[in-house]
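Missing here: one protein chain of the complex. Every other protein chain is in place.
Our next item is chain A:
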Amino acid sequence: MATSSEDEDRLENEPKTTQGNDPDDGEDKTTFKELGVVDVLCEACEALKWRTPSKIQKEAIPVALQGRDIIGLAETGSGKTAAFALPILQALLENPARLFALILTPTRELAFQISEQFEALGSTIGIKSAVIVGGIDMMTQAMMLAKKPHVVIATPGRLIDHLENTKGFTLKNLRYLVMDEADRILNMDFEEEVDKILKVIPRENRRTYLYSATMTKKVAKLQRASLTDPVRVEVSTKYQTVDKLQQYYLFIPAKYKEVHLVHLLQDLAGQSFIVFCATCNGTQKLALMLRNLGFTAIPLHGQMSQAKRLGALQKFKAQARNILLATDVAARGLDIPHVDVVINYDIPTHSKDYIHRVGRTARAGRSGKAVTFVSQYDVELYQRIEHLIGKQLPKYDVLEREVLVLEERVQEAQRFARQEMRELDDKRKDSKKKKRADDDDRDAENAPGMKNRMKKSKHRE
């Protein structure tokens, strides 16, 4: 398990004595043991330096251990992975069956993070897990599934692929189903897949935990379809953003967005940033531009291969890069520590995404900043966001003069970036062409030689 996420977990689980406004704080001395977690797992938590359970863990674990279904409203970073992982592991200890639990998540990154937690908690007791997500060879995954891991962590699309095409793989012995970030799963049009999965796993004798950051109509429908007599566990009020989060907006003409971004990054230099863009291309272009200006920026978007994405994330986590340019792929579910500032370079089109985006900062009791760029085209979208969070945000103060000084340099950097983008494109096309030509050459060379050898090595007389 990466050290960085360990840090994160520790932070989440530390007693939050600094939060004077939390009424629970005074008696926040509950231990995992008191929640009913068995000793082996308490030791595993101890080994991960988790001393006290987080709020959601305190709420959910005892209920889960009673064998009830749970509907949990909690955000990323609240420690909910452990809230469902611990009860599942405990059940596995009693009855070590294979293909025992299935965790559905919306994104690949999230799936890997959950698996890291399962590995960390379950390795001492020999629990095996498998991550089944897109972008990885089906055959490799089929073999992983054939090994019958205890826990499968999957994105719905790829799991359905295996249920339909991997002969001999069934979930008919499944005992635990977790739908993590259910609202997100449903928003990503996985509704049909989830329904299919629900049809092929046993209904009776199955525990189901449904976690979601928001309670939408679709989630409610899913709840009715999958849960029996659930207990509702809620740790934060709906749509409320954390108090430690300072949110601002910046109303600027669209053509000055780049300059303002650079200015902002300079202004807050030394901190870590996530900059949200609307498109993959946008992240790429901004990353090149920022690099030209000497920033350590790294893009993360859906067109990158899985390995590259994990690599980018790792670099950011390790603080080798301090600016992450992400599309909404990365908007949620990523366990990224050290984010000090969230910049909404492009305003989110779904206002709920705003909550998720800014949820990347001011986590675990720390403070954070969020700045949303609002251009002349974004006013309506911005108003919706204000409506959703129920408050009006202050303006982020900048000195126009200071910003415009940068303009020339930024424009130059942009020109370079555009050129680099073109070159990249050309190279991609070229390499494709070249590869084809190479193949042809090789074939032409090999074929006659091989034939001759065969003919000649044959015995003649």
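General observations
We adopt the following convention: contacts are C-beta pairs under 8 Å (C-beta built on N, C-alpha and C of every residue); 3 or more make two chains touch, one makes a residue touch a chain; residues count from 1.
Criterion: contacts and distances are computed from a predicted model.
The unshown chain of the complex is recorded in UniProt as "U3 small nucleolar RNA-associated protein 25 homolog", chosen from "Mannose-1-phosphate guanyltransferase", "NEDD8-activating enzyme E1 regulatory subunit", "Trafficking protein particle complex subunit" or "U3 small nucleolar RNA-associated protein 25 homolog". Within chain A, the residues in touch with the undisplayed chain are 95-98, 138-140, 142-147, 163-170, 172-175, 199-205, 439, 442-443, 446, 450, 453-454, 456-461.
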